[in-house]
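One protein chain omitted, others in place.
This part shows chain A:
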Amino acid sequence: MEPISIAMIADFFHPDVGGVEGHIYMLSANLIRMGHKVIVITHSRPPDRVGIRWLLPGLKVYYLPFVTIASGATLPNFFTFLPYLRTILIREHVHLIHAHASLSSLGHEGILHSHLMGVRTVFTDHSLFGFEDAASILTNKLLAGTLRNVDAVICVSHTGRENTVLRGELFEQSEDDPPRLVVSSNVYVIPNALVSKRFQPGLLQKSDTITIVVLSRLAYRKGIDLLVATAPRICAAFPNIRFLVGGDGPKLIDLLQMREKYLLQDRIELLGPIKHNDVRSVFIRGSIYMNTSLTESFGIAILEAACAGLYVVSTRVGGVPEILPEDMISFADPNEDDVFRAVSEAISLVSAGKHDPIKAHERVKRFYDWTQVAERTERVYHTVMKSEQRDLWDRITRTMRLGRYAGPIYSIILLVDCLFFLFLEWWMPREDMDFVTHHWNHRRFASATRGL
């Protein structure tokens, strides 16, 4: 595929740390290595992270002045991003934008505005959402409005795809009887990946104690209640077990209280918040990784643990059943007794020596690789670039079909957006812009990125 210019748009990027941020960075780095040009557009973190920065390996990041309201997300709006986006996309000769995360309003706006400049759009959804509470109903309606005219949607797991299709109404009702749901053909599943070199297993040590590692944000969503309920039972039933709990959050108090109540200070060690660079050193201290979360779209932490050679015990929720083969993971239903059963099974497996960390590492290395993910994503881009862009009338008719009230509202937004764009074309004409030209040789950058 010939090289194209790609703009990644998301609220969540460096210097914030998280799954989405890492995904965007690694995907961009691999796309640059394959010869494309990638820029990232995100909001600024005043006072230090403002303006335009460069990250290795030749990734230009635009930090735009938008105010954040909660946990790194900006306020949803429809028009204030257009002047910035128009200028950036025209200057950088961008062919395609890739928006990430449903909670990122910059991404949604990017998809709304890009068609005015002839730029194609791809959207990646990283998380699972419900349908019932008031916040979900509103965000799903916003998502349906945005995804009505997007060119391709990528989800990180099959469960995530089903969830996104239902939330964003990416299906049509077929005419057979009974009417079936036919999913649009532009919804893809491309999983996340991890850098396996950073999660090498440690040296094999023969010892009697088996350490169970738990590493997560200590919040309700991560199922810490299950951990608090089962840890005393496990410690009582298996005298050679030790727990290693890393991370911080509101449920730390519950863990501390449980530890006090059952006098397990020497069996449960609490490490506090762990930086991402130190995660591997915590992993190699254990042989079993326990994940009790109540909802998980992909579960990258589980993969990192499996890559470091740990045997995994996890609750069967969300996309977790899809990520590892049955012999590397034990599943449990989200209730205390089943978690206990699964952990006992894991302990007996590991004590019998039936789990080989080196082999596990090699397998995970082959399963999830950033080069593969970047290639699959590049194929999606290729399909999108080959297809024809929808014209304005087509967009308006599709938007009107959203609903009796939502349809006209979104169509009005679309039309006002077009008018605003025409105004900007007159006020800030293209001829007066500074265009960006590359003088570098990409092969030199490719050799610089070979270390990643």
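Simple rule for what comes next: a residue touches a chain if its C-beta (ideal position, glycine included) is under 8 Å from a C-beta of that chain, and two chains touch if they have at least 3 such contacts; residues count from 1.
Just so it is clear, contacts and distances are computed from a predicted model.
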| item | value |
| --- | --- |
| Per UniProt record, name of the chain withheld from view ["DNA polymerase delta subunit 4", "Protein transport protein SEC23", "Phosphatidylinositol N-acetylglucosaminyltransferase" or "Pyruvate dehydrogenase E1 component subunit alpha"] | "Phosphatidylinositol N-acetylglucosaminyltransferase" |
| Given A:R198, A:R221 or A:K261, the one touching the chain that is not displayed | A:R221 |
| Absent-chain contact - pick from A:V17, A:L181, A:I253 or A:V416 | A:L181 |
| Of A:L324, A:V343 or A:L402, the residue in touch with the unshown chain | A:L324 |
| Candidate in contact with the missing chain, chosen from A:D48, A:E132 or A:E175 | A:E132 |
| For chain A, residues in touch with the removed chain | 128-132, 157-163, 165-166, 171, 180-181, 183, 185-191, 221, 223, 225-226, 228-229, 292, 294-295, 297, 315, 317-319, 321-325, 334-337, 367-368, 376, 379-380 |
